[in-house]
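Structure provided below as structure tokens; questions to follow.
Apart from one protein chain that is not included, each protein chain of the complex appears where it belongs.
For subunit A:
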């Protein structure tokens, strides 16, 4: 479409640049703060030009928050969440789109409902389940009297327990069990022509082979988009890792570690020095991997979300 609207162009560009500035100024301030010395940052007014202490601030933040371990933990968790999400979402959507089975629509709606229940809403029951994965079954057994029967018969008390606290599994699983990716995949699968499946059938390929060798390669851009979204989502998690990890030195995540860099009056350290420069340097380190993923995946990401090129 060719349009000649110079005034409108000017206005839209102005809006764009204002938006960019609004988004970018805080990032700039973080960067500037990370380059100042303790003294400089506590001297008003706020400096808008970078100083010369970036590397020592980064080093200080790295050691004080133990970011080596924490970043590794975050990376493991985020990759696992993203990968688990892709696996779960693609296979669920495959079942929902390509198979006719009783209860298909019920399954669809049950999955749909989880969209309305983000982790924060169901955090208490989720924690209870994570503390003992078998607790719902234990409850069922208790209520139906089966555990009483078991005790009468064997003399031993029936106590099922599988604890996920403080483990990577516990960090990852509750974040994987949502419907977002399933819907992205479902929309994609619905655009795949039915003849493709029939051609595969005629070629002798079973459902799993069709899934692996035809659907998966076709959905690479979807996969990249979903990976990016889920990686960032998991990377930015704060509340859930905070709840489930009790051994913070070894299992804590990078975002949790940031909290330790922020000087607070109510802290166990009794407030301490307001060294915002180190805190901001920590922010820079923690945000870097997420930025990197977005930068690398951006091309696929946009393609995966807007259109399917077939």
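By definition in this document, a residue touches a chain if its C-beta (ideal position, glycine included) is under 8 Å from a C-beta of that chain, and two chains touch if they have at least 3 such contacts; residues count from 1.
Here is the rule we go by: contacts and distances are computed from a predicted model.
Per UniProt, the protein behind the absent chain is "sn-glycerol 3-phosphate transport system ATP-binding protein"; the candidates were "Iron ABC transporter", "sn-glycerol 3-phosphate transport system ATP-binding protein", "Electron transfer flavoprotein subunit alpha" or "FAD-dependent oxidoreductase". From the options A:158, A:218 or A:302, the residue with contact to the chain not on display is A:218.
Interface note: of A:13, A:201, A:250 or A:299, the residue touching the hidden chain in the full complex is A:201.
Of the listed residues A:122, A:209, A:250 or A:299, the one in contact with the hidden chain in the full complex is A:209. Even with one chain removed from view, subunit A keeps its contact list with that chain: residues 193, 195-196, 198-205, 209, 214, 217-218, 310.
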